[in-house]
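One chain of protein is taken out of this complex; the other chains stay put.
Labels A, B and C are assigned to the chains in the order they are written; within every chain, residues are numbered from 1.
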Amino acid sequence: MVKVGIYGASGYTGQELLRLLLQHGQVEIVAITSRQYKGLPLPQVFPGFQGLTNLAFVDHTPEELAALCDVVFLALPHSVSMQVAPVFHAARIKVIDLSADFRIHDVETYENWYGKHTSTGLLAEAVYGIPELNRPAIAAGTFIANPGCYPTSVILGLAPLLKGNYIDQDSIIVDSKSGVSGAGREAKVDTLYCEVAEGFKAYNVGRHRHTPEMEQELSLLAGKKITISFTPHLLPVSRGILSTIYADLTKKTTAAELLDFFREFYKIEKFVTVYPDGTLPNILSVRGTNYCHLGLIVDERTNRVVVISVIDNLVKGAAGQAIQNMNILCGFAEDSGLNMMPLFP
Amino acid sequence: MVKVGIYGASGYTGQELLRLLLQHGQVEIVAITSRQYKGLPLPQVFPGFQGLTNLAFVDHTPEELAALCDVVFLALPHSVSMQVAPVFHAARIKVIDLSADFRIHDVETYENWYGKHTSTGLLAEAVYGIPELNRPAIAAGTFIANPGCYPTSVILGLAPLLKGNYIDQDSIIVDSKSGVSGAGREAKVDTLYCEVAEGFKAYNVGRHRHTPEMEQELSLLAGKKITISFTPHLLPVSRGILSTIYADLTKKTTAAELLDFFREFYKIEKFVTVYPDGTLPNILSVRGTNYCHLGLIVDERTNRVVVISVIDNLVKGAAGQAIQNMNILCGFAEDSGLNMMPLFP
Amino acid sequence: MVKVGIYGASGYTGQELLRLLLQHGQVEIVAITSRQYKGLPLPQVFPGFQGLTNLAFVDHTPEELAALCDVVFLALPHSVSMQVAPVFHAARIKVIDLSADFRIHDVETYENWYGKHTSTGLLAEAVYGIPELNRPAIAAGTFIANPGCYPTSVILGLAPLLKGNYIDQDSIIVDSKSGVSGAGREAKVDTLYCEVAEGFKAYNVGRHRHTPEMEQELSLLAGKKITISFTPHLLPVSRGILSTIYADLTKKTTAAELLDFFREFYKIEKFVTVYPDGTLPNILSVRGTNYCHLGLIVDERTNRVVVISVIDNLVKGAAGQAIQNMNILCGFAEDSGLNMMPLFP
Partner (left out) sequence: MVKVGIYGASGYTGQELLRLLLQHGQVEIVAITSRQYKGLPLPQVFPGFQGLTNLAFVDHTPEELAALCDVVFLALPHSVSMQVAPVFHAARIKVIDLSADFRIHDVETYENWYGKHTSTGLLAEAVYGIPELNRPAIAAGTFIANPGCYPTSVILGLAPLLKGNYIDQDSIIVDSKSGVSGAGREAKVDTLYCEVAEGFKAYNVGRHRHTPEMEQELSLLAGKKITISFTPHLLPVSRGILSTIYADLTKKTTAAELLDFFREFYKIEKFVTVYPDGTLPNILSVRGTNYCHLGLIVDERTNRVVVISVIDNLVKGAAGQAIQNMNILCGFAEDSGLNMMPLFP
């Protein structure tokens, strides 16, 4: 059994890692940390674990945790992660960082969007962990920067179009909608039930911090610098992201042709499902799972393609993809512990 | 008191007309029809009216209803409305048709998107009833084609940009999200609670029937033929539409400058509210009201403007706008019966 | 125009008072206070008021506010209200206190459930403001203790049964379910969207602070000391309370007979609606209104009566009833500003 620790396990992402790792047959969770809940049994914070585990939160230092485990998941806010990551890396522990701190290769870009980076030395070690596009580097790595939730949905939706040269790379508009769990479990008026239920709004339009992450990866795919429009919205649901992606087609193409290319592109990928022509995915169809479902239409009237990409933001958009990366790092079957069916309704 | 009838009053739009008209000081509801609920007291179908009215559903012919009233609202499905509208018009009753049947001026366009039109003679009489852009024609008319819900949100959001020549007219992309009441009160698996709650999906992408209606009105505003991309989505809320509208700016402009132009453009309009720079509306802020709230940002990185337009689909998107049109037709104050504050939370 | 102030206007109850008072034709809101939001325009805190008012929050002392107005609403947490109430009362301002501080006549009972009472001198002045049962005292008073949300639903549902001697007074069990707005607008993990949506739980079972308030009023109605079982639950809705009330019948009775008695009992009451035999109310039917809807069944198998009582916790359960009390205090028509129809769906 591989020994894993979770550093910062009291948020929704930490809880989701726990849900999935407790059902993973090849790992043992040796410690979960939380400053706020130190000493409390896990079910006192997340009652759903009542009767299912004896884990309790500890407040270990990074050094203490590193001494206990083979793999660590960092489920911390950005800028906090970069303070502890070097300790784990120095201890030769495999690190999967779920924060944004090591996703952006270019320090200046990071600092423009996020603020000061204090651990730039580790950037060169960090592998951007989207297995479908970056599997060999992940397998060879020891430090994974786990992708953001919006970027995962968008990059998987656009990769075939960019690789296949189907679209005008300056025409990309991404309109995304996310469930509330993406905002975390911190007490804030903005995410109270009464503020969210029966509501819907855009936020951080044109300035969401996932923008440079998407642009970096899309540019790598396209072989040229890409700038996109990105508008996130807050959905009155707990989980799920749906990204509606618009781009101008460079030539006349049918949806059927594009879907064939998508299917070929993702042929070996268990966690990417391409929909039949004429059908489009709903976030409900991936709830609780590590799948990304993709559908598209071609609008002949405007010669644009519209891709619909859905994921569960806490699974493929966070904890599930992190475990997928762990499986690759550890030489497990890539879908180990990730064979869930969606919970519907 | 002006005598009004509602032909087809058992759906959500009919119910909303009732909610608003029962509180309108200058009208008397003389009859509400429903084939399905004939003879039933209104509260038996909509329990919220318990104790508030003695109205009951009747199954009058158009001729019978026309004999009773001065104004009639047609809250019928498209293609049904065109069968009865001529009777009311011939009886010299003021008609406000909430269906799509008389919104599209061009018969061929209508038939391409909707199917056979059997009452083309009335098309020339029909005035497209968006008061903020078409008030004089409405005031002079007797037959109003009440706009669709999506088109209302989109046309009000784009009108200043088109009139001010701020945008490339071929670059318009509209990504809209609507509450479930827009799908009506018919029993369908697709709109069951369990199919909608915690879900989100796009539907009819590139082929929604509101597309030609928007294109017609936007083309009139622009003075040239406009084609748009339109993607509607189903939100897990009962009411509300939010349209996110993208367009390429033709010149460098700031959000502040555009917002000033919007404010000037809608200066006399009670039902259009332009948000301060840096703020964007939520559908909750117009719930139950006849307001359209508009906000925008300029994305300097891509030189695009993003307009956010929100309405309540059942009020400004249907029954409220219909009453606003009635007020104009009857010479009432335009906001008569429409001075509601939003219900929040 | 009567001049009104709201002391503590930044919560959901304060907001609801604003929604209703801004539409009330006989009052002028002269000041709204908030320590936290001092100086901010109202729409910056509650965007739904955008364009509808120029009010901004001030941080007046009670003395300053008292000097400006004829009536003041105290929308403060319990124990805070008792600190400022005496100032307003001394200034001969009409006071409507929405906290629990002056609802319990017996100091010892108050202190057992809530903690120290520091303004006991005012208790004798306070009139329990449930107009349907206490109208003359309200009309003669100057200081109103506005009832709690759960007690309003329960007292109105039980009053006829107790007055008519239909039930065993020791057999009362109240199972209530409330929307989340009852928990206020403070940022707390427990009321985050993700903690509430798709969930349901009981809380404070057997020890909710509304228990002694209900027992006090039910005892007055019965003419003897009554003890009840009370179980509140948290519903995943923003507004609404439904109380399911069980009691053993003392004699064989039919639902029809009881309903007749209820209708007679509430004959002159505009805001209490008794349902026809065989029908029961839904919280949706009173959403946004000041109505209490009552239905009941008699279970012959167990000889119990089950009363279903629904209200909107923010209206009849708080702000609406407060305005009903203000109307009585000021000699306005009792339904002035309260003629809303429910917002459905």
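Basically, a residue touches a chain if its C-beta (ideal position, glycine included) is under 8 Å from a C-beta of that chain, and two chains touch if they have at least 3 such contacts.
Keep in mind that this is a model prediction, so the values were computed, not measured.
Although it is left out of the displayed model, the omitted chain contacts the following shown chains in the full complex: A, B, C. Contact with the chain that does not appear here is found for just one residue of C:Glu28, C:Asp59 or C:Glu198, C:Glu198.
Only one of the listed residues, C:Thr120, C:Thr227 or C:Thr254, touches the absent chain: C:Thr227. Among A:Phe49, A:Tyr166 or A:Phe332, the one in contact with the hidden chain is A:Phe49. What subunit C contributes to its contact with the hidden chain is residues 173, 175, 177, 194-195, 197-203, 205-206, 227-229, 231, 233, 235-240, 242, 244, 246, 280-284, 287, 297-299, 301-302, 304, 306, 308, 345.
Contact between subunit B and the unshown chain involves residues 12, 180-181, 185-189, 191-198, 236-238. Remark: the residues of subunit A touching the chain excluded from display are 12, 15, 19, 22-23, 46-52, 181, 197-198, 238-239, 273, 275, 279, 281-282, 284-288, 291, 293, 339-345.
The criterion applied here is as follows: only the chains that are shown with their structure count from here on.
Note: centroid distance subunit A to subunit B, computed from Cα atoms, is 39 Å. Inter-chain spacing, taken between the CA centroids of subunit A and subunit C, is 45 Å.
Across the assembly, subunit C contributes 12, 180-181, 197-198, 238 as residues in contact with two or more other chains.
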